[in-house]
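This report concerns only the one structure given below.
A single protein chain has been omitted from the complex, and every remaining protein chain is retained in its original position.
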Amino acid sequence: MKHDLQLNQAGELRHFLTIEGLRRPHLEQILDIAESFAALPGRQVKKVPLLRGRIITNLFFENSTRTRTTFELAAKLLSADVINFNVGVSATSKGETLLDTLRNLEAMHSDMFVVRHSHSGAAHFIARHVNPGVSVINAGDGWHAHPTQAVLDMFTIRKHKGDFTPLRVAIVGDIQHSRVARSQIMALNTLGVTEVRVIAPCTLLPAEARSLGVHVYHDLETGLEEVDVVIMLRLQRERMDGALLPSAHEYFQLYGLTEKRLQRARPDAIVMHPGPINRGVEIASEVADGSRSVILQQVSYGIAVRMAVMSLTLGARAGEQRG
Amino acid sequence: MKHDLQLNQAGELRHFLTIEGLRRPHLEQILDIAESFAALPGRQVKKVPLLRGRIITNLFFENSTRTRTTFELAAKLLSADVINFNVGVSATSKGETLLDTLRNLEAMHSDMFVVRHSHSGAAHFIARHVNPGVSVINAGDGWHAHPTQAVLDMFTIRKHKGDFTPLRVAIVGDIQHSRVARSQIMALNTLGVTEVRVIAPCTLLPAEARSLGVHVYHDLETGLEEVDVVIMLRLQRERMDGALLPSAHEYFQLYGLTEKRLQRARPDAIVMHPGPINRGVEIASEVADGSRSVILQQVSYGIAVRMAVMSLTLGARAGEQRG
Partner (left out) sequence: MKHDLQLNQAGELRHFLTIEGLRRPHLEQILDIAESFAALPGRQVKKVPLLRGRIITNLFFENSTRTRTTFELAAKLLSADVINFNVGVSATSKGETLLDTLRNLEAMHSDMFVVRHSHSGAAHFIARHVNPGVSVINAGDGWHAHPTQAVLDMFTIRKHKGDFTPLRVAIVGDIQHSRVARSQIMALNTLGVTEVRVIAPCTLLPAEARSLGVHVYHDLETGLEEVDVVIMLRLQRERMDGALLPSAHEYFQLYGLTEKRLQRARPDAIVMHPGPINRGVEIASEVADGSRSVILQQVSYGIAVRMAVMSLTLGARAGEQRG
């Protein structure tokens, strides 16, 4: 997949499709803009007129109410108009090709497509075909990428740790089927952390894991030693029906994060999870609700990060506005 | 259920969960504010900027297009942004707990949740857990309460009768399974009517009916004698499959409101119904479409009442505005 598709000739973000190919200043720019949108604790994010008059279309080929809602909320807080287009129930069921659907949507004039699709590369495909001036945001494509989730994770880490350089970060769980993990690993390495570890059973680890620039652990307690950040992945329960996984109970015995295991990490380590959490499967309630959990802050920061990505790709910065 | 949850320390409405625990001035304040929003006959309700910049989330755990739409319309007429979050198809189906779903929604920053749930107490539960500054409106929880419906009924009565004090009001039908009836009885008694009657077969009357401060009738014609207001309840057709009810035809013979029966009421009596009506089951078409029916005015007033409740709980009064 060509990844510089998302940059214009000046090297600025025009689409946001993947972390791959982005350099540190790109990510830092998004984090800085998100900072300007992030609410103070206990406060609401303030609505701003940056994207007034713009139309943003949520183009969801795969249902995800929660993800769609976070993008819809971010768009409305930027004063954009939002069209929700659930493609599953529409064109493709009429036998139309993806490209025809896309060309039709383009002809309808949207300023941005937020795309969710079960096939890897779908957002890239769409970005390659939209009109100049139209931006595409990848809201999750197959097992490939979920870059806004990764950036909101980076934002959460920076809020708590400040500098990325000295950090050791462990990502725990089903690496194999996680578009989130792939995006996180790239983002962490781009931002220059000391070490990224992945902790997973062999069956849930991609063959090319080591080539991603990570250290691989199969034992949770060893992997957690001295880390600053623990990122838990959501275990897809449907994997358990197949041969890849033992029961939820056995998984928890081996890879569930408990307070006791968390003591292996640094005393000020934070615990993250993209949600929704499976209590007692990948994480114990005591940890999810404990003082080191920043899981709900992730959700909240997610709005600010999506606002940043939307305004940045559409070229709207604070100070500039259009009718 | 703790009912002063909905008031702040100054005794002002912060949430709107139930009629229980509200005093007459609370209800009269809502009615007065609604008056300022209500359209003149044949006119449209005018859009006002009271909630500009605010986000209102419709959080429907149970599908109800009509109720959702009235709240969405009221919110948009107040210039708020609306997010429709149908939880049935989202988080809970992923095995997440209600509390986790809620905490996530909170973290997303909404100024208000309009909640519909099939379990009694759900809106209270949510109100107990939201951030300070976030309001919760109960749009119907199980058999417990549907307070905005009750207030719009009060608004309709006041529009036609002026003073509540001398009124006799009959509520007819399935009291047992009606969250609307419970809310109406409390509102009528709080507003100081002379008498509230409930008219129902024994099988559709809650055991504790008399403790609600009503007179119970099992015979429709006797119960209607000299009343000023007749409130018909919608008969849930699904009850008829069980043992609680005879056929729709037999029900109509005993409890259907006809012109002839309505003659027992006062000559200027009005007829109300929360809709949608079952013609020929609980009400004859001649009555539903007749000169004493105010059923469609109820719908119309419902928008003004919902606007009043939304602006009041969010602390936005005419004259005040925010960016």
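For clarity, chains are labelled A and B in written order, and residue numbers in each chain start from 1.
Heads up, the rule we're going with is that a contact is a pair of C-beta atoms (placed from the backbone, for glycine too) under 8 Å apart; a residue touches a chain by one contact, two chains touch by 3 or more.
In this text, all values refer to a predicted model and were calculated from it rather than measured experimentally.
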item: Contacting the left-out chain in the complete assembly, out of B:Asn8, B:Ser36 or B:Thr69; value: B:Thr69
item: From A:Lys47, A:Arg103, A:His160 or A:Arg266, residue that would touch the chain that is not displayed; value: A:Arg103
item: Residue among B:Ile30, B:Leu51, B:Leu77 or B:Leu105 touching the omitted chain; value: B:Leu77
item: Contact with the hidden chain (one of A:Gly53, A:Pro166 or A:Gly213); value: A:Gly53
item: Where the missing chain touches chain B, by residue; value: 39, 42, 44-47, 63, 65-66, 69-70, 72-73, 76-77, 237, 275-279, 296-300, 302-303
item: Chain A residues touching the omitted chain (full complex); value: 53, 55, 81, 83, 85-87, 89-91, 94-97, 100-101, 103-104, 106-111, 131-133, 323
